[in-house]
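A single protein chain has been omitted from the complex, and every remaining protein chain is retained in its original position.
So, chain A:
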Amino acid sequence: MSGEKDLEQIKREAAQKAKELAKQRQAAKQAGEGNDPKEVADKVAEPEVKETETKAEAPAGEDAELAKKKAAAAAKAKAAALAKMKANAQSEEAQEPKKEVSAPVEGQDAELAKKKAAAAAKAKAAALAKMKATGQVEENAEVETPAATEASAGDDDDLAKKKAAAVAKAKAAAAAKRKAQAEAGGEADAPAGDDDDLAKKKAAAVAKAKAAAAAKRKAQEAGGGADASTGDDDDLAKKKAAAVAKAKAAAAAKAKAAAGGGSADDEKAKAIAAAKAKAAAAAKAKAAAGAKAGAEEPVEEKKPSPNQPYLDKYVKAITDNLGDDILEDSYINSLSKDVPTLVAKKESYYRLAEFLKYNELLGFDYLSELHGTDFQTHMEVYVHLYSYKNRQSVALKVKLDRDAPVTKSVQPLWAGADWPECEAYDLLGIKFEGHPNLHRIMLGEDWVGHPLRKDYEPYDVEV
């Protein structure tokens, strides 16, 4: 007797514990969102952007060559900051050349700018290589694809886009080269070929820098007589300014960190710089995406699905017989072999299921699959039905309240829904009202929590 009580007690406590943990986690998450690097970056970057905008205008009057080089240097610096962010903790070697980056923005001397650009490029290459070594090849792949698409969507009028594409292309090329080198080098080369490798990397970086510079020049030429920084092309100027600001910020942060020497300071500065770089990159990507979308939109035209008539038929039958207050949504799921999909309103789920089974026209007599999914905003039950009479499929879905997921059981309609509903209850905690024997079919009745929920915390009495 007391033993049973104890068990109950333990269970309740465990449930409480799991809940609290989940709450804590959520709170932590929210707090984390509050510290979103983008937001921080926006806040910090704002004033500086303005400041540098004026600065960026200055070189317009000066030698065009100088401006070009400067811009290239700035771009490089930005790239370096980005790479840094990625390489993050283990970038002690990369830090060395990065310190030199601090000046390029103010640098008036062309020679100096050039040198600095090279240094930055080197740093970036090193960071990238490192990153790759840690197994994040994925990033490269991601760089490659947008490069290809953006390049192909090249629009002469759109200066910003072209520039972005050219830069991305150069980057991709460099990455590919490096990759090829790494592959060709093999493991045998590793110990002896250190210097060789470095040289190669340097060469690649220089090539990249060159490509970027060329792209810039081209972009400026395309801009025609209008000077980029005189405000004719606002976009370009802004972007340039942003890049400069970013580089500057990164450099400043670095300098500060170097001066302070404290690891905490260093980290903070790094974080701020990284956040800034990220925000700028995001803005750039957005701009590029916008430009791309504008170019491609009219080309894509969807063919109507062969299953569209079926969906129309189902929707019509439902609205004719049950009214319009049944469906929340209905669409063709093109990813899933064009299956007509009906989303029922919470309270009409069972009525709709009943209708789908017994209506003469529809006759969905076979339940192929039933399961739930925790979408974090809501809980969803997915039912795949089939009609042997009409040889047609339909997917029926219903969205439930995540905190108290309850719906009516469809077991009385399809006996085959019995165990799947038990499984959904067991693993996700969805309660099916009217189910004759809803129990924990897989895990056993003494299990605490529902593992397929995204906030699940494993519970162990002994831990």
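Throughout what follows, contacts are C-beta pairs under 8 Å (C-beta built on N, C-alpha and C of every residue); 3 or more make two chains touch, one makes a residue touch a chain; residues count from 1.
Here, contacts and distances are computed from a predicted model.
Per UniProt, the protein behind the absent chain is "NADH-quinone oxidoreductase subunit D"; the candidates were "NADH-quinone oxidoreductase subunit D", "Putative benzoyl-CoA reductase, bzd-type, N subunit", "Iron chelate uptake ABC transporter family permease subunit" or "Phosphonate C-P lyase system protein PhnK". Think of the hidden chain as still there; on chain A it touches residues 137-138, 141, 333, 335-337, 339, 365-369, 371, 373-375, 382, 384, 388, 391, 395, 414-420, 423, 427, 441-444, 451-452.
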